[in-house]
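Encoded as structure tokens, the structure appears first; notes follow it.
Just one protein chain is left out here, and the rest sit where they should.
Let's turn to chain A:
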Amino acid sequence: MSAVSPSTDTTTNPRYGAEPAPQTGAELALHGVLLGHPGGVEVAAPAGLRIPPGELLTVVGPSGCGKTTLLRTLAGLLPPLAGRATQDGEPIIRPGADRALVFQHDALLPWRSVRANVELPLAIRRVPRPERRRAAEEWLERVGLAGHARKLPHQLSGGQRQRVQLARALAGRPRTVLMDEPFGALDAHTRAGMQDLLVEILRGTGATVVFVTHDVDEALHLGDRVVLFASGEVLDVPHPRSRDARHAPATAALRRRVLDSL
């Protein structure tokens, strides 16, 4: 069994533009995983969870329950204390460009311009400069920040910074996007806009998405399925990513069920 290594195949993916070439997401799975830092609190991850390629899975649970730890383990930043986390059947033992992580608080490098931040995953893959510049411009345009390429992160608002993070995460064309409450610090209006933007820019990427949130409505809006972190239950969402379905009876029933579980 070989370890998952960072994808470096720039030859098979010649285009890094914002119009994604068809690509398949990764399949993620947890096999009896125990999460946590060595010597710290141990938390059992939802047992036997399997995330099919291209699915948008949301994970809900109260703050501090271990949702972020789950994402860090899936990213390969933190090895599980027991069990195995796998991508396409192979254990995840180190971080790699295959699995992008979008952080709760902005993780943009403050000394790099917005464009240089978006170019970073491509620079790491040694994509030639003109090509990565073009890709970054395209991604910034897609997230609505075309005019801000030369600014520094601290000159943007919180919502704009999270949009840059989205662009940076997707510019590297990862097969999995792991998102840690990316809109948690935004006001309600900005947050709804960001959710729509996320749905829009994920379209056609084929990426598997694990989206952690403590906001039940966000989880029910975005997810194909919802995982209740504490119990490990996995529930199907009746009308994923449809704003009109918010008051549909099936959604309302699911919402009650999720709220009761918290």
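Quick note on the criterion: contacts are C-beta pairs under 8 Å (C-beta built on N, C-alpha and C of every residue); 3 or more make two chains touch, one makes a residue touch a chain; residues count from 1.
Following the convention adopted for this analysis, contacts and distances are computed from a predicted model.
The complex includes a chain that is not drawn, and of the options "RNA polymerase subunit sigma-24", "Succinate dehydrogenase cytochrome b558 subunit", "Putative nitrate ABC transporter, permease protein" or "Spore germination protein" the UniProt name matching it is "Putative nitrate ABC transporter, permease protein".
Contact with the chain not shown here comes from a single listed residue; of A:C65, A:A97 or A:A230, that residue is A:A97. Only one of A:H37, A:R50, A:R129 or A:R150 touches the absent chain when the whole complex is considered: A:R150. Interface note for the absent chain: among A:A26, A:A45 or A:A75, the touching residue is A:A75. Contact with the chain not shown here comes from a single listed residue; of A:Q160, A:Q195 or A:T251, that residue is A:Q160.
Only one residue in the set A:H105, A:R203 or A:R243 touches the chain that does not appear here, and it is A:H105.
In the full complex, chain A touches the omitted chain through residues 6-8, 75-77, 95-101, 103, 105, 107, 109-113, 120-121, 124-125, 148, 150-152, 154-157, 159-160, 168, 172, 178, 190.
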